Structure formats: structure tokens, C-alpha cells
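Missing here is one protein chain; the remaining ones are kept as they sit in the complex.
Up next is subunit A:
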Amino acid sequence: MSRYLTGRIGQAIVVVWAAFTLAFIILYLMPSDPAQIIASGGLQGDAGSEASEQQLDELRAQMGLDQPVVVQYVTRLIDTATGNWGTSYQTGRPVTEMLADNLPPTFAIAVQGLLIAVVVGMLLGFVATYTRFGPLRQLLYSLPSVGASIPTFWSALLLIQVFSFSLRLLPAFGNDGWTSTILPAIALAIPVSAIIAQVFGKSLRTMMAEPFLDTARAKGASRLRAMAVHAARNALLPVLTMVGMLLGALLSGAVVIETVFGRQGFGRMTVEAVNAQDIPVVMGVVVFSAIVFVVATLVVDLLYPLLDPRIRQTLRPPRRLLVKAA
């Protein structure tokens, strides 16, 4: 088990490193001059205060931008590994500090969104498989594909329209209190729950055709009991795999959602950093996202054996790297 864990953590580090390197290459190739950006106080800075070529050179030397690429890469890599993630060109604040400020509000809506998605998605999948009433079954089967294809910004606007403007139940914008997290969380949850409903429903239906379900029915178990006790736990495994990957959907969803709801958070910060070509912040976002992915996949893999005793015996690092996180 500990050997398995060491192997997996080793893989996780490789994935994060690969994400870092890829981001470095792309950002380095970008036709922009960080010194220019800083000197003009970000892109929003007034164009009047043009810095002289000499000032720019000083800035470049100060930031190590005049060094060869390899040296820059190694310096950055070591800095990142040791927790020095640089300072934002825009705000001049350390990137780690900005992350610490912007993560909690995003975390709040992402966790709520995931919870809602898991509960609603599994409920939908279960009822769709359980019901034998044709029209309801058809409706429940088609809901997920509708949910998955609605653009998030549109469902967000719809939610605001109904719950904030018409019913006046919940605030439409901002970061004030827990009530302001409900609508963004629901908007985030819609596509994710749709995917969970599809995967769980499909996997339940597969399980219902397994011979061991017949065994359960032959014991006198009701359809509900057979499904809830025997099929559901087996059908949970693919869902668990999905949840790890769906974190990505939640993070990228946050970008849109936070913009629509005018919330401060990780997504908003990412958008602003990209627009301003704030390279240290963008790098921070990439590396942080990679870490989130890698940790989520690891947690999911460690949960597997708890759900499936067959895996407990054969725990060992998989041969291939998990590329999905990168």
C-alpha cells in the first residue's frame, strides 16, 4: 500500500511538472514584453507614461528576463517548487497571496455545486432507471442531455431572472454572505449533474442486467431493494471516476459563472490575469489547477478500494501515467 502511494505521488509530481513546463513554453512564446506591461502599470495603465528603453532594460535585468531561456526556466521551476510563485504584474502582490484571497469564494460555490450535482445527478439516474412509467422514463432520460447542452451563462442569466428579479428570493450579484453562493452553485451544478445522471443511469442499467441482480431477485428482494442494495454500489464506481474529472468542469465553469454573477474569485482572477497578460498569475493558476486535478485523482483512486474490495488486493501503481490531469 505505501509503495502504491509513493508511486502515485511520484506520478502526481510529474504531471504538475509537465503542466508547469507546458505553460512556461506557451507563455514564453507569447509575443509580449513583460517589462513593457509592468512599466505601463498593466494594460489598463495610461499610455502617456511611456517608459524609456533604459528603464525597460533595468526592469528586464531586475526580473531576470535578460537571462537565457533555460536559466529562466530553471529559476522559475525552483522558485515555484519552493513556494515563491512570483508577484503579479498588475497588482504587485505575491501570486500565492492572491490565490489565498480568491480561492475561498470559488471553493464555496464549487463544493456546493459538486454536492448538488452529485445528489441531483444520482437521484435522476436512479429514478430514471427505477421507474417503469414510460413518459416519466423518457423525460428523465432526456433531461441530462438537455442539461449538458445548455450554456452555463444562459442558465445563469435565467436563474438570476427568475430567482432574483422575479421572485426576489436570492441576491443576483456579489459576494455577500452564503445566500449569494446559492445561484452560482446551482448554475455550476446543472451541466455537472447532467453528466453524473447520464453516467450513473447508464451504469445502473448495465448492472441491472448482471446475473447477480437475478440472484438478488430470486431471494425475494424487491426491485427497489435490488437496485439500492446491489446495483447502486456497483454502479457508483464509474461515477467516482467522473467526479475527479468533473472538478475540471467546475473550475472552468467558475470562470464564466463568476463573470456573470459579478463575483470575486478564482475564475474572475484568471480572466483578468489572462486579459492583462499577467504571466506570474497565469502560471500560478495553471500550476494550482494541475495540483487540484492531481490531488482529486489521487483521492478518487484511494477511495476506489473502499467501494470495491476486488481492487484492495491488487493495489499497485498503474503502468501508464494519468494524462487526463494534464
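Assume contacts are C-beta pairs under 8 Å (C-beta built on N, C-alpha and C of every residue); 3 or more make two chains touch, one makes a residue touch a chain; residues count from 1.
By our rule, contacts and distances are computed from a predicted model.
For the chain that is left out, the UniProt protein name among "Fumarate reductase iron-sulfur subunit", "Dehydrogenase", "Glutamyl-tRNA(Gln) amidotransferase subunit A" or "ABC transporter ATP-binding protein" is "ABC transporter ATP-binding protein".
Contact with the chain that does not appear here is found for just one residue of A:58, A:101 or A:308, A:308.
When you scan A:83, A:177 or A:220 for touch with the missing chain, the hit is A:220.
On the side of subunit A, touch with the chain left out of the figure occurs at residues 210-212, 214-223, 225, 229-230, 233-234, 307-310, 313-314, 316.
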